[in-house]
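What follows is a single structure, written as structure tokens, with notes after it.
Removed from the display is one protein chain of the complex; every other protein chain stays in position.
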Amino acid sequence: MSQEVWAFSESDSVANETLTAANEIANAISGKAVMLLVQADSPGKASVGKKLVVKGSAQSPDSPEFVSEAISRAAKQANPAVILVGGTKNGREVAARISVRLMRGCLSDVSKLSSDGKTLAGERGEYAGKVLTRVVADLPCVATVKAGSYPPASGKGTETSEVQVGDVQAKTKTLSVNRKPAATVDLKAAKIIVSAGRGVKKKEDLAIIESLARTLGGTLGCSRPLSSDLGWLPEDYHIGLTGLNVKPDLYIAVGISGQLQHVAGIKDSKVVAAINIDKEAPIFQAADYGVVGDLYQVVPALEKALTSKRK
Amino acid sequence: MKVAICVKQAIDETELKVGPNGTPLIAGAATKVSTFDKNAVEEALRLKSSGGGEAVIFTVGPADARKAMKEALAMGAERGVHIIADSERLDPMLVAQLLAKAIQKSGPYDVVLCSEGSSDTYCGQVPPMLAECLGQPYAGYARKIELAGASSKVERALEDRVEVVECPLPFVASVVSEINEPRYPTLIQIMQASKKPVEELSPQALGVSTEKSLVRVETMNAQSMNRKRVLIEGTPEEGASKLIEALAKEGVIPG
Partner (left out) sequence: MPIYSSEHRRLMQILHPSNHEEYSELLSSLGGFMEKKILPLSPKFDTEELSIANSRKELLGQGLCQIPFPSEYGGLGLPFSVYATAIELLGYADASTALSIEIHNAVSEGIFQFGNETQKKKYLPKLTSGQMLASFSLTEPTSGSDARTIGTTAKRTGDGYVINGSKMFITNAGDAETYLVFARTERGPSCFIVDAPNHGMTFGEPLKKMGMRGSRTCEVLFSDCQVPESNLVGEEGKGLDYAKGILHGARIVVAALNVGIAQTALEKAVAYSRQRKAFGQPISEFQLTREKFADMKTGISAGRLLYLYASRVKEMGHDCSSEASQAKVFATEMSLKVCDAAIQVYGGYGYTTEDIHRHWRDARLLTIGEGTSEVLRLLIARKELAGSA
């Protein structure tokens, strides 16, 4: 078993986060972090640290089936101590498949990774977020790293090597890939909600809140005054004690003072953020993160920062 | 058309209690059929409806854990196979191996369906591992499955895109909850479910040893429910960037 810690994701941004995790573990075991690039034509995708380009031939080289097989073959040669895969849907499949092919343990969607040289441990949320579980596997092992739990790696690129894994007979064939358009989502099932309150001065201004929601891949909601009193939005959008009870992963209250009637509808949210010009607004007591400021400036700033992050 | 569906009797996370020192009380906790398994059963029933055949439910769990099996049979599956395994929490690799052996023993099946992940631990590993153990093609996170003779077209719902893959039969797929709306069994169907045959198998009979888990649990702690109340001040740009950083760290905004 070599002391290499491999990092991989089909998504560039997630790959960079995974590399940070790999660097941490590599340090812990006095080893080296290596970024895997599968079937990459140029190493330009990630220019940080040591890279290993895995090349093979297959009909659909982006498919997790090909990626798993390619990485498994490369791993059989190099025998890395840890293979970290970014926790995307495809990433979970890749990690699971590799772990069966190499008969190694696989930690799923973990953050706060640590290693003592003999094992790899990580933390994951279970039971609908009620429980934090620390799981552990012996080295060599595989793990998917929870997306967003590590900051992206930064630094200069160092050496690049390449390994040929030959032909891969894939069983499935990718016919098409369609990027999703912005979709309207049912609030009760929504994972991300950006909600507007009385701080919004005109009905037309709802557009900037809705735009932020869409940028985040979420949906618009509102507090009672906007639906019941002003009629700017139908009752279906009203979140609160006498409206909807929502349980998104992220709830952002924009220009909402945070009366208990509204807060009652959001208490099951995983993370609550708030934007309000009034530092004393009750919403800040009901939020995990509060930004004190004018929504007409903060919301566009958020929008700008998010879209440039994506590029 | 023979379809196998893997269901889990999961801990009911809404009823999970926490002990005095913050440890969740897993042993003896209330259980229920894993939430998305019903979507898998529904999809199986839909796939086989257009041509007769059999839908068979597979589950791995203690002998008295029959709730998930019964609910799946009540929905309309014909019979079940219950692999008896006493452990509170089995390594997904072992679960996949047990399921694979049981499926091979009672097969062949045209399609094997699972949910995208169990509602309690949500690792999502068993479906691809099962495909590996069976040596079959795999399509994960299916939101639509269309069968056409010896092949299938599966729409996979990924984070920001939909992939359409061609999967030859037999194959394994995991389904997402958007794929369908599971039917509610009628009272008479529930009553009749207890008469449907369920075969019991032991790991020994399948030639799988459940002694060694490759992944172990070190600790479990209940999360506190209080809000963090972190205030971010400064210019709008500073506020925005600090907020994004915090939310990314929480894992609630896409990378």
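Before moving on, here are some points about what is shown:
Lettered A and B in written order, each chain numbered from 1.
The definition used in the following text is that contacts are C-beta pairs under 8 Å (C-beta built on N, C-alpha and C of every residue); 3 or more make two chains touch, one makes a residue touch a chain.
Computed from a prediction, not measured in an experiment: that's the story for all the values here.
Screening B:124, B:170, B:185 or B:251 for touch with the missing chain picks out B:185. Interface with the hidden chain, as seen from chain B, comprises residues 14, 70, 74, 184-188, 190-191, 194. Touching the omitted chain from chain A are residues 241-242, 260-261, 263-264.
Simple rule for what comes next: only the chains that are shown with their structure count from here on.
Against chain A, the residues of chain B that register as touching in their complex are 11, 13-14, 16, 18, 24, 91-93, 96, 119-125, 127-129, 131-133, 136-141, 153, 156, 158-168, 171, 214-223, 227-233, 235-237, 239-244, 246-255. For chain A in complex with chain B, the touching residues are 11, 13-14, 17, 60, 63-65, 88-90, 92-93, 95-97, 99-101, 103-109, 111, 121, 125-138, 141, 146-149, 151, 171-180, 192, 216-217, 249-250, 270-273, 275, 279, 284-294, 297-298, 300-302, 304-306, 309.
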